[in-house]
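Removed from the display is one protein chain of the complex; every other protein chain stays in position.
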Amino acid sequence: MKIKHKDLVLLLSEDNKTYLLRVEEGKDFHSNRGIIKLDDTVGLEYGDSVSSSLDNKFILLEPTIEDRMMKVKRQTQIIYPKDASMILLKASIGAGSRVIETGLGSGALSIALANAVAPTGKLYTYERREDFIENARKNIEEAGLGDCVEYNLSDAKDGFKEEGVDAVMLDLPSPWDGIKSAYKALRGGGRLISLSPTVNQIEEAVDHLENEGFVFIETFETIQRHYLVRRGKTRPIDRIIGHTGFLTIARKANK
Amino acid sequence: MKIKHKDLVLLLSEDNKTYLLRVEEGKDFHSNRGIIKLDDTVGLEYGDSVSSSLDNKFILLEPTIEDRMMKVKRQTQIIYPKDASMILLKASIGAGSRVIETGLGSGALSIALANAVAPTGKLYTYERREDFIENARKNIEEAGLGDCVEYNLSDAKDGFKEEGVDAVMLDLPSPWDGIKSAYKALRGGGRLISLSPTVNQIEEAVDHLENEGFVFIETFETIQRHYLVRRGKTRPIDRIIGHTGFLTIARKANK
Amino acid sequence: MKIKHKDLVLLLSEDNKTYLLRVEEGKDFHSNRGIIKLDDTVGLEYGDSVSSSLDNKFILLEPTIEDRMMKVKRQTQIIYPKDASMILLKASIGAGSRVIETGLGSGALSIALANAVAPTGKLYTYERREDFIENARKNIEEAGLGDCVEYNLSDAKDGFKEEGVDAVMLDLPSPWDGIKSAYKALRGGGRLISLSPTVNQIEEAVDHLENEGFVFIETFETIQRHYLVRRGKTRPIDRIIGHTGFLTIARKANK
Partner (left out) sequence: MKIKHKDLVLLLSEDNKTYLLRVEEGKDFHSNRGIIKLDDTVGLEYGDSVSSSLDNKFILLEPTIEDRMMKVKRQTQIIYPKDASMILLKASIGAGSRVIETGLGSGALSIALANAVAPTGKLYTYERREDFIENARKNIEEAGLGDCVEYNLSDAKDGFKEEGVDAVMLDLPSPWDGIKSAYKALRGGGRLISLSPTVNQIEEAVDHLENEGFVFIETFETIQRHYLVRRGKTRPIDRIIGHTGFLTIARKANK
């Protein structure tokens, strides 16, 4: 599978920095480690290397979903891979799933969701800020996942157009604003997921979920701890992301 | 989408316990909360309820991937959803991916992997203990994911038959035994993942990965902390799984 | 410093179990690893060993403060060493300090506090349940720290008799019940510490502290993770105490 024009590649420098870019005809990539003519990468394979004008080596890697999430242009705090991966598994989102997401933020989670439901499923996004939709749409399309995503400029409170969806993801300051709408849109047994930074939000959300007819409600946070692994000097890394948010998962029981 | 014979359902009792079972014609489900005739669930939908002989309500839920992983018959320690979900995202495993997994254990991770690559991808498993393959195969088929899984009674050290795969997952006491074989089987840019409980294993594995030509090597652990969420009494849960294992992820650079 | 009658010793068995006991004349210590005549330990030194009737070795250790805390007879959940040690340091409690503690619980924290203020300081305890006082007093005296502790059968809400104390420790279901009383009892710059299991309690307590004139308010939890350290097989221990409580520390500003 050779690299061709318009492909996304992740350049890895010798000092372990990564750059996500698209192989545009006639374009150069500039960094403090030298220039790479992107046309020179065409015909190579992922895993191959190129040399920059300063004779530094860059390895051409295939961008993973995580790479594409982390490299979005950010207008908002993004949802991190550690949380996105739990959302996918807990809500059992896979090829063919029909999923609603609101708010849209910068589209980082959308990339993970769209990738998971592709090619036969659909991601329906709802966001009330037009500038967020614009930026997120660019990010999602840049990640090559635009095909199965729909955008609605609308508030969760005003309801969703879809019915019988498999999962609804709420990333809202007041998640309870979307709970009634989510209940209506979900099929029986469908999953609702809510991500919130504060304890008060989860307390309020869980209360609403119980009243609305959701069951098997679970709340947790996920902490990731990286290690510096070097022969004879292995230890946890000093800095850690202390908190992103709490995830609440629930399933719809029919009334 | 009505429940029919042979479907998998997750029964949720009023005390929040779950039971995963297949709707076999003429069979009953027995618990201390009474008996349910499984035939009575046919024609209902996920989200609906049934009453047991003791008049206790059970809600019929659609089993998620996590439910199916956690309910496997265990002959070994299983890989937990918190780790499985990170494996899927970090290794960018999705519909159509071709993935090798060794050892097979009880097949819990295989369920998550097979579900992710389905319907067009393939999971190639390698395991040297026949009894493990037998048990895992039953678990995977019971979870409804047998179609895209192949089984090899063989040791990672002896190499893999496949070439150009997208990802190789190593769950071995000596992960370095599988690293050379993985390098050969992977396509350029493909991902290797290794899960190990001890620090010494990751130190040794990372050393081998660096020597073998893997790049962008990363090691971390994932900790999940559940919360008891009740109006005015919200707090982290007392008990926590303190440790499962460290995940190491690397990508193949071509030589 | 030879062991003599009435001394406290910690017996350590070969399977790493510990037993805290007092060397009573003519008494025996019984365990499934055999009997030890306590008189035989008299004249030995800490660090020496004795053999049981079944020829198992026990090492005689000097009980640390932690040993004495963990071995109290429990009528309540106790405050753990990981939290007690932070209380002592954050509240700057040392020889000569005058400290109020309420409620008393089983007296585990009192042992740490009394040990820290001894010999010239004083620990004033307030507890509204007589049976708790009785049990805690026995535990504290058994730990050899009775001299500098006073007991009051009284509720925090009704105020404390002392003035100008260095620190007040609140371990109450409604910590705000003790905040006004604590403010009155503390000298300027004195420290208030409150331990609570729920997030709601700390939110309410911090609110009251701010209104009452406390400053430099800080809330945190302390998590301890033990490791199984064995050459070539080192890893975090599977089980961990997931949560005990949140500590809030504040200092009194004068009005």
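Order of writing sets the labels: A, B and C. Residues in every chain begin at 1.
Throughout what follows, a residue touches a chain if its C-beta (ideal position, glycine included) is under 8 Å from a C-beta of that chain, and two chains touch if they have at least 3 such contacts.
Since the model is a prediction, treat every value here as computed from it, not as a measurement.
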Checked against the full complex, the residue among C:161, C:226 or C:239 that touches the missing chain is C:226
Where A:35, A:54, A:153 or A:237 are the choices, the one touching the absent chain is A:237
Out of C:65, C:78, C:140 or C:195, the sole contact with the unshown chain comes from C:65
Residue positions on subunit A contacting the omitted chain are 197-200, 225, 232-243
Contact residues on subunit C toward the hidden chain run 1, 12, 16, 18, 45-49, 59-62, 64-66, 81-82, 84-86, 88-92, 94-95, 112, 115-116, 118-119, 187-191, 199, 202-203, 206-207, 215-227, 229-232, 234, 246, 248, 251-254
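By definition in this document, only the chains that are shown with their structure count from here on.
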Taking each chain's centre as the mean of its CA atoms, subunit A sits from subunit B at a distance in Å of 21
Distance in whole angstrom between the CA centres of subunit A and subunit C is 47
Touching at least 2 other chains, the residues of subunit A are 199, 203
